[in-house]
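With one protein chain removed, the remaining protein chains of the complex are shown where they sit.
Per-chain residue numbering starts at 1, and chain names A, B and C are given in the order in which the chains are listed.
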Amino acid sequence: MSDPKIEGFELEKGFRGMAKDTGSDQTMFKGVHWGKAMMWIFLLSDTFVFSCFLIAYMKGRASTPAEWPNPSEVFALEAFGVPVPLLLIALMTFVLITSSGTMALAVKYGYERNRKMCGYLILATALGGLTFVGMQAYEWSKLIHEGVRPWENPFGAAQFGSFFFMITGFHGTHVSIGVIFLFIYCYKVFAGHYDEGKRGWFTKMKGDYVEVEILGLYWHFVDLVWVFIFAFFYLW
Amino acid sequence: MHAGIIFFLVILGSVLFHIFTPWYWTDIASNWQGMDDTITLTFWVGGGVFVAVCLFMVYCVFRYSYKEGRKAEYKPEDKKLEKILTWATTLGVAALLAPGLIIWNQYVNVPKNALEVDVMAWQWGWQYRLPGEDGKLGTTKVTNINDENPFGINVDDPFGRDDILVQSDYINLENNKPVKILLRSVDVLHNWYVPQFRSKMDAVPGIVTFYWFEPNKVGEYEVLCAEYCGVGHYAMRGGVEVQSTEDYNKWLSEQETFQDLIAKLEKPEFENKKIVKNNNFILNKDIYKEE
Amino acid sequence: MEETKKKSDQSSTHKIGIYLWIWGLLFVLSFFSYLVDWYQFQGLLRWSLILFFMFLKAGLIMAFFMHLYWERYALVNVLLWPMTAIVCFVALMVAEGKYTLFSRLFYFFVGG
Partner (left out) sequence: MSDEYENKSSYQAQSSETISGTGSGVSPDIDYVRPAENPEQDLYHAHSFIEKWVFCQDAKVIGVQYFLTAVFTGVVGLILSWLMRLQLGFPGLAGFITAEHYYQFVTMHGMIMVVYFLTALFLGGFGNYLIPLMVGARDMVFPYVNMLSFWMFFVAVAVLMASFFVPGGPTGAGWTLYPPQTILEGTPGHGWGILLMLISLSLFVIGFTMGGLNYMITILQARTRGMTLMRMPLTVWGIFTATVLAMLAFPALLVSSIMMTLDKLLGTSFFMPTILKAGEVLEYGGGSPILFQHLFWFFGHPEVYIVALPAFGIVSDLISVHARKNIFGYRMMVWAIVGIGALSFFVWAHHMYVSGMNPWFGFFFASTTLIIAVPTAMKVYNWILTLWRGNIRINTVMLWCLGFIVTFVNGGITGIFLGNVSVDVPLSDTYFVVAHFHMVMGIAPLMVIMGAIYHWFPLVAGKMLDEKLGKWHFWTTFLGAYSIYFPMHYLGFIGVPRRYYEMYDSPYMTSGVGLNEFISTAAFIVGAAQLILVFNIVKTMKTGKKAEKNPWKANSLEWFTSTVPPEHGNFGERLPVVHRWPYDYNVPGAEEDYLPQTAAPSEVAHTEVEKT
């Protein structure tokens, strides 16, 4: 992350710095680890994936003459006998943001080479993610119970179910993959792989705490996507 | 050396081919002369650029082919030349774009007096519907289509009652009268295209698309389906006959309206019609096999 | 990378406070966008609020949790400019969606 020092090269800030970095040799993103640059570019590509999903959803919803179900009712949950709109979704948002926060701290402690804190925080993040996936599973089964299917639903436009399952499913898959990796990284942190620079199982690359930051980027991205899904799918 | 000559002959051949080709536009039979003119203009500009660029290349091949010891010029950049070329090209492109956009503007703005023709497409055939005396077409719906109501017209829509139904691949049009083609498909994409009219548009299931033209030559024309629609695509043809006003009115008066159809239905001796009943190329030719 | 990384080590940790701050802000903003639904604001107000909170949240996550705020402009710009393509796509699809809906309502009839 922030400005490294490159010998024989004066780093400037702002757009002039950008022009200078771009025009310089060897690296364009000064001091950015290869893996981190790669994750960023991957996320950029993934952004386009989710954008395409959401654009398709928007176009689909805008052009059905059939009534679109009101998400605030569909996703309401009984609490103390009263239906509270979007309660579950609000809880899910809460959980995901919490896990995002713990992840951010894990990255910080990773850089400080604080193995314990880093490991526990990753663990917390993983558990948060797991909770989120669990809640999503609950939400899916509840809707399926109420008769919502990818091809139809009792509330209105059939596309509601299609887009709901597809978009949340795709997001959920991202979360699940993230959770798996979080557990793996948690193990690796506690086992000290990043302190000793132990080589990866497959890639044979030397381990380093920067990997925690790379995973963190992915995890925050999953959270970021949820922000958009929350706004467009649940609040629209 | 001979490389240059062959390239030169290729360019020359292309130009000669264009001049003497027997294969060129079928004679236009609609108001879209502007499209042809824009094409001609593009041909002049584009063809000119093509010939110029290639001849310059041939010249370089002749003039600068390898000689031991010759020094090539060393000049990485020539800002001025590049600027001139950029602006010249931009101008050329703008000159082509402008007429194109003007004609497109005409294409999407249908004249008020145009006759609306509902063209309904399916795999693989066409049928047509014309507005009755009220000049308006009734609304429709795909799920309404059945043997009794082959066009899926809304029975409650007063505009639909007097609609004239043409259950055939052939349609007649009046000469010198603009028509607005409203395209509708019940299954997949199709495209109602008559090369002589130049204009075309896809028929998309789920929406109604449109375009317009004004036929201006009496005669018979072949309709081609110009959007891939499955194995029968190439055989999905139809026909248009452009007629003078009298002939057209005569033809029109012989056509059945939706009202007539309903009346016929109420009589028990009504003969059940199948939807896929036209003199369809595919069915005649036995090419389409049920899978 | 070791060398460059070690160098970046020294300057890369931020005070914990900033993360906690952002964290808190995210909760508050999420709560606000939830309230938009709770109070059933409608129309333009609803949309501007939803979008406002959405972009604010997204911005905070990207800037601080993903460290974009501290990254050099070369990276930031590479990441943000491609979004113009998305914006263009969205804008056109809004128009397209409306057009489709218009066509359906105008030529077809619903129900029956």
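Here is the rule we use: a contact is a pair of C-beta atoms (placed from the backbone, for glycine too) under 8 Å apart; a residue touches a chain by one contact, two chains touch by 3 or more.
Keep in mind that this is a model prediction, so the values were computed, not measured.
Note on the chain not shown: across the whole complex it touches A, B, C.
Annotation: of B:114, B:142, B:218 or B:252, B:142 touches the absent chain (contact as defined above). Contact with the omitted chain, checked across B:116, B:148, B:187 or B:247, is made by B:187.
Residue positions on chain A in contact with the hidden chain: 6-9, 22-30, 32, 34-35, 37-38, 41-42, 44-46, 48-49, 51-53, 56, 59-60, 63-66, 150-151, 157-159, 161-163, 166, 170, 202-206, in rising order. In the full complex, chain B contacts the hidden chain through residues 3, 6-7, 10-11, 14, 17, 21-26, 32, 34-35, 38-39, 42, 46-47, 49-50, 53-54, 56-57, 60-61, 64-67, 70-78, 81-82, 85-86, 89-90, 93-94, 96-97, 100-101, 103-105, 107-108, 122-123, 142-143, 145-147, 183, 186-189, 191, 193, 195-196, 198-207, 209, 222, 224-235, 237, 274-276, 287-288, 291. Remark: the residues of chain C touching the chain excluded from display are 1-4, 82, 85, 88-89, 92-93, 95-96, 99-100.
One rule holds for everything that comes next: only the chains that are shown with their structure count from here on.
The chain with its Cα centroid farthest from the Cα centroid of chain B is A. Chain centres here are Cα means. That of chain B falls 43 Å from that of chain C. Between the Cα centres of chain A and chain B there is a gap of 47 Å. Across the assembly, chain A contributes no residue in contact with two or more other chains. Counting partners per residue, chain C has 100, 104, 108 as the residues that reach two or more other chains. Residues of chain B touching chain C in their complex: 139-142, 144, 154, 156-157, 182, 184, 206-209. On chain C, the positions that touch chain A within their shared complex are 1-2, 4-5, 7-9, 11-14, 16, 19-20, 22-23, 26-27, 30, 33-34, 36-38, 40, 46, 50-51, 53-54, 57-58, 61-62, 64-67, 70-75, 77-79, 82-83, 86, 89-90, 93-94, 96-98, 100-101, 104-105, 108, 110. Per the touch definition, chain A reaches chain C in the complex via residues 1-6, 11, 13-15, 17-18, 21-22, 28-34, 37, 40, 44, 47-48, 51, 55, 58-66, 72, 85-86, 90, 93-94, 97, 100-101, 103-105, 108, 111-112, 208, 210, 213, 216-217, 220-221, 223-224, 227-228, 230-231, 234-236.
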